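Note that this complex is displayed minus one protein chain, with the remaining chains in position.
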Amino acid sequence: MLEAIFFLPLLTGLLTLCLPVRSGRVVLMAVALLHLGLTGFCWLHAPAPHLPTYFGNGPAGVLVLLVISFIFVCIAPYSIFYMREQEMRSEPIFLGCMQLFLGTMSMAALADHPIVLWIAIEATTLASAPLIFINRSKKALEATWKYVLICSVGIALALLGFFFITLALDRAGIDVPLTFSALNEAARQLDPLWLRTGFIFVLIGFGTKMGLAPMHTWLPDAHSEAPSPASALLSGALLNCAFLGIYKVHCLMVLAGLGEFSGSLLIGFGLLSIAVAGIFILNQPDYKRMLAYSSIENMGVIALGIGVGGLGLYGAMLHLIHHSLLKSSLFLSAGNLVLGFGTKLVAQCGGMARLLPRTCLGFFAGFLGISGLPPFGIFVSELMILTGAIQTGHPIAAGLFIAALVLVVAGFARIATDMAFGPVREEVLVPEQTVRIVPPLALLATSVLLCVWMPEPLYETITSTIAMIGGTLHG
Amino acid sequence: MESVLSFGLALVLAPLFPGIILKVKALFAGKQGPPLLIKYWTLAKLLRKGSVYSTSTSFVFRLGPLVACATAIAALLFFPFAGKAPLVSFHGDVIVLFYLLGLGRFFTIAAALDTGSPFEGMGAAREAFFGTLAEAAIFAVLILFFRLNGSLILAGYFTGNQPIAIAGPQGALLILAVVALFMLLLAENSRVPVDDPATHLELTMIHEVMILDHSGPDLALIELGAFYKLFLYAALIASLLKPAGLAGPFAGTLAFYALMAVVYVAIGITESLTARLKMNMVPKYILTSFALVFFAIILTVEIA
Amino acid sequence: MELVLTALGLILAGGLVPLPMQRWSTGARATHIALLAAGCLTGMIGLFLTWNQEAISAFSCTWLQVLPLALALDSLTAVFLLPVFLLAPIVALYGYQYLDRDVSPWQTGAHQLCFSLLIAAMVLVTLADNLFAFALAWELMSLASYLLVLYDHEHEESRRAATLYLLFTQAGALMIFAAFGLLFQATGSFTFAQWGQAPHAVKLTAFFLALVGFGSKAGVMPLHIWLPHAHPAAPSHVSALMSGVMIKMGVYGLLRLYFLLDEPAPVLARTVLGLGMISGVLGVAYALGKHDIKRLLAYHSIENIGIILIGCGLGMLGIASHNPAMTAFGFAGGLLHVLNHALFKSLLFMGAGAIIQKTGCRHLDQLGGLMRRMPVTGRTFLTGSVAIAGLPPLNGFVSELLIYCAAFQGVRLQGPDALLAMAAILALALIGGLASACFTKVVGIVFLGEPRRPLSSPIAESGLSMRAAMIVLALACVLIGLWPEPFIRMALHGLRDLVAPAAGSPDPLGSLPENLALATRMFLAVFLLLAACRHLVYRNKPVTQGATWGCGFTRPTARIQYTGTSYAREVVEFHQPFVKIRTVHKPITKIFPGLTHYASTVEDRAEIGLHRLLVAPILRVADKLRWIQHGHIQLYIGYIVLTIAVLLLVV
Partner (left out) sequence: MNTGIDVVLVVILLSVLLSLASSRMMALVKIMALQGAMVSIAPLLLDEHSPLSNEGILFFQLMFLIKAALIPGLLYLAVTKVAIKREVEPIVGYHASLVVGLGLILLSAYITHHLGISLTGDAALLLIAAITTLGGGLFLMMSRTKAITQVIGYLMLENGIYLVGTALTGQSHSIYLVEFGVLLDLLVGVMIMGIILHNINRTFDDVDTAYLGQLKD
């Protein structure tokens, strides 16, 4: 049952590659809904995996899977109508790869064996490369090349990291299967030196994929050149998978008593990412690149939250959810903008409010949300991470966090207001379409809803995720 | 009853004293000068006349003289003439008093601006600026008095156990205060060396240029207000100078008004002997008086 | 408490209900105002019902399963809630006719929603009793006000102002949250009431951190930079609300934190007092130099925040030196000034809005002679001007007098505190003088004299709803001025739950309120008597009209009148090193001079400093660092290798 979650899209994805466009679209939609259904079922009923050596339904994975699945359901119909406007010959490849991508991501979310996790994450790179390349422009080519090569190199290093962790297990001289659940139980006996080395490599490896500075370099290129639904998926779902890899190893470190070490590394990378993103968001001429840098920033925030622990853990998990919702919504709105104005340059996108009012609503609300204003959830998560940082005795990190956040807001606010309300252009290439407006707004609405009311099961999933490394909510 | 009487006496006598200034100045110039009661005649003459209003003006123009005069009269309500209890007196009344005078200034300036004349605007600008500085200096004086006497009541300064008087234990400090107050009196009441009420060139005037367009009873109100204001400042200085021991109801009053006459003569002498300052020197002049008081305050800190 | 919560609901409904009925513009606007008014009325009733209750009514719930939200209504809250409930419906009423009718309906709807949200958020800020409730309310307030500032979004200037505002408010909010985080760390509790147990050092750090945040919201120099940009950019009734009520939330936060910490260290009081004096004096000095009417008013908000802080700082000094009278005078003055400033500043912003709406011009030096054309606006504006200048017999004076009394109490203290108190007196005197100079300028230049440039069309008085709002506020100013006793007691009431009164001590204020009332009424009597006399004298007198005497000039024009620039020039120059004057002037060089011109602007030192010391370097460094994203893959792989090397070497 559990394995079906990723087998299904993998199979249908391969199938779609050969199907005509029209039926491919139907399959995509059906798979998206089915996937959400399956995910929901597995979430609430927690069936045991058939292959416990490789897969498991740990709470962290289920959380990430839920996010992926929900976002995918919103993106799927959008992408169908988006691609229809583009009139692309290679649409079957796009549709197929979307599903393959979904499958590999789900696999990464459910993997319990480190190497299987690695395989799944490397596979996400491969499955998403065609999505970025689908435009076949020079820039898309360049972006894809960088994406594939840098991510492959990075992830290869993560494999090295897992070897070191295995070595740590070997040297402890205990015989347990190589799964995260087994490792966690034996964490105290593992060799700390190799565990540390392993963590460094995993952090750098998956950090590359997650977009932590200074390994983030592929991210703005890939996100800006991919068609918007793909960017939304990359930013909203893929980054979380990479984060999951780091998180699992971090849990292991904490259980092994090395939480201090891994935490400070995460804090360092987190802050660096936020700062780097801030630098590039200031005066950024290309709005999709700006969104991409904002993703880097938010990944940094999540890393920081996990690193500081305490309240920050809960904050980081909330941040993960809300960032996915808001950022994919923003990318979808950006897609409408690309269609409507035919440009990715901020300077040429004035007057969104007048010409594309509903897109503007989504875009501007998304901007407010990502800047940490209520009623969007990032407000809560950033507040908790900030409080958590101080609570656990990282005042300097908290100070830098504040400075970097202000920098990011400075860049983002200026661009967003200019785009929404700047000098009005003359014409719109492709008018707004309700089917392309509803998904981003639905994502936003979900974020608002989750900020107002959190369903009990979701809350329990989050708490059990962070309970593993001692995250509590009451001081 | 005594209070009402002394208040009434002050109201009646106030226009008399500016006549003394004119007389002194005339004597210095070797002339005979106008009669002492000249100001009463002027007022009577103005009250008999009608008024001409500029078409540019609004009700504010008519309100100006009224408020200026009313505030000056109301200010006198708080003053303990010759040590008599004033009509109204409470903790903090000095602040009310000087703010009332501020209100008068506000409306005088507004009325000047209402005419739309560039000269009146110029006078208004100067009045606003110098008035601000003078107000700060006056509050410095209040701080000094508070440090000496611990009272925020105008009547309290000159009555009670520790009256502030130049003959008192801290008389040395008060010399500074008296000098400063006298300088402020000259500044606040448009006397030489800050302003020259007798000049003929509008460009060099402050107060007189602001009331160019007023005529008839309105002008009378302004004049009357100016007399009361001058009277108030002079009375303040006179009360400081008043020697202790002259407590009798009649003798006290007499001594007080004699001292008043001395102050006015001093004004007249100053006016005769000094020339008007350049306009850009006026802030320095007011700041000098401020510095004097400030110095006195510092000394009280030393003593305490 | 229940009533106040009901009020909250009604206020929010006032934003939501009109949304679907935007096609019927009048109906939507009327509903908006009606619901707001009903909400505020309910809230007011709720306040008065709990006014004398000893027990603090509270409410709490859990948010997102874990985050506790707690609300409490104590005396300080009540005092700050009063202006909110009082002003909101009046400002909304003004907005009824002030807002353009030709903008798109959704924009009006969004505006109404944000307006309601802002009011609700302010109510929540004052009610909040723990970290999360406060943070949520505070950020909602930022959000709503940011969107309101953005209302005129077609103008580049508005957008810049809104962005600047967002930046300041977010940075400030993060500072506040960091301060709260510190207190949480020290005490392990989210609840405000527990924070008094934090160690001394933590308290001080937290207070100063929060001071930055609250100060930037309140517009304390030198954190005020957003304020003179945001207020002119926003629609006038929004400026009225923001300046009248919202920035007071910064003061509220500061006071709330101060009382929570229960930290009598005099350094807090001295800081607050010092900041108050700086803001007060420089705020009014800059205001004198500004000629955009709304920007001028914005600087006056800074000045008045300065006065409020002087009052509060003196009160804190009173607590630090165990002087109950000083405490009572200082806080009562500060808190009453909160209400007073809310009244007259909204009134003035409304007046400015009416002028801008009718003349389409906001530069002082181009206006003139409006008193005869807009009599109601003119008279109410004049009332507001007298009030803001702190002159009797209006309300501004009442609060300033209380603060003076507190300061004079402070003169009795020993050491530096006495000097500070003296400085406060002098600062207040200077502020008072400069403020009346500034408002004679505004009233004189805008409303009096003749128009300084030809009017394109005859100017009419503003609409009925706008006039009504202004009249109500003007009457409120007069009321407090003439009948100050209940209001002073009300302001003092704010301290009831916070400062334990010394046992058996007499009323700290003494009989001052009654005497003050007596004095103002006496002045009024003198004034009325004199007016009656004048009326009698003028009976049967010839009164004629004529041109202003030109002192010999035969062809005076309206342009020859004194302008705001020339009026204020000398005063501004007096503050020279702290205020930067930039002059653009082409000197006359030849024998036959050509056309020349002269212009001078006053620039904000803090703004220049911020730009030169912070913004420009950051931009420069950011620009330099852009080569990180160099474009070449070899370099990118190099980063990865380098990172590994560094980490492996370090670890």
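Note that the chains are named A, B and C in the order they appear, and that numbering of residues resets to 1 at the start of each chain.
Throughout what follows, contacts are C-beta pairs under 8 Å (C-beta built on N, C-alpha and C of every residue); 3 or more make two chains touch, one makes a residue touch a chain.
Predicted, not measured: the structure shown is a model, and the values here were computed from it.
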item	value
Missing chain: touched chains present in the view	A, C
Full-complex contact with the absent chain, from A:Ser152, A:Gln189, A:Ser264 or A:Thr343	A:Ser152
Among A:Tyr247, A:Phe280, A:Tyr314 or A:Phe341, the residue in touch with the chain that has been omitted	A:Phe280
Hidden partner chain, touching residue among C:His155, C:Arg612 or C:His632	C:His632
Option touching the unshown chain, where A:Val64, A:Val116 or A:Ile469 are the choices	A:Val116
Touch list for chain A against the chain that is not drawn	53-54, 113, 115-116, 118-119, 122-123, 125-126, 129-130, 133, 136, 138-139, 141-146, 148-149, 152-153, 156-157, 159-160, 163-164, 166-167, 169-171, 178, 193, 220-221, 224-225, 280, 284, 289
Touch residues of chain C, complete complex, unshown partner	626, 628-634, 637-638, 641
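FYI, only the chains that are shown with their structure count from here on.
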item	value
Required minimum of steps from chain A to chain B, each step between chains that touch	2
Chain whose Cα centroid lies nearest the overall Cα centroid	C
A-C or B-C, whichever has more C-beta pairs in contact	B-C
Furthest chain, CA centroid comparison against chain B	A
Mean-CA-position distance for chain B and chain A (Å)	77
Inter-chain centre distance, chain A versus chain C - centres from mean C-alpha coordinates, in Å	43
Chain B and chain C: spacing of chain centres that average the CA atoms, whole Å	36
Multi-partner residues of chain A (at least 2 other chains)	none
Multi-partner residues of chain B (each touching 2 or more other chains)	none
Contacting residues of chain C [partner chain A, same complex]	64-67, 106, 131-132, 135-136, 139-140, 142-143, 146, 150, 153-154, 156, 159-160, 162-163, 166-167, 170-171, 174-175, 177-178, 180-182, 184-185, 188-189, 618-619, 621-623, 625-626, 628-629, 633, 636-637, 639-640, 642-644, 647-648, 651
Interface residues, chain A side, partner chain C - complex	145-146, 149-150, 153-154, 157, 196-197, 200-201, 204, 208, 214-215, 217-218, 220, 261, 265, 276, 278-280, 282-283, 314, 353, 357, 368, 371-375, 379-380, 383, 386-387, 389-391, 393, 395, 398-399, 402, 405-407, 409-410, 413-414, 417-418, 420-422, 451, 453-454, 456, 459, 473-475
Footprint of chain B on chain C - complex, ascending	368-369, 371-372, 378, 382, 386, 389-392, 397, 400-401, 404-405, 408, 411-412, 418-419, 422, 425-426, 428-430, 432-434, 436-437, 439-441, 443-445, 447-450, 510-512, 515-516, 518-519, 522-523, 526-527, 530-531, 534, 537-538, 541-551, 556, 558, 560-562, 566-571, 574
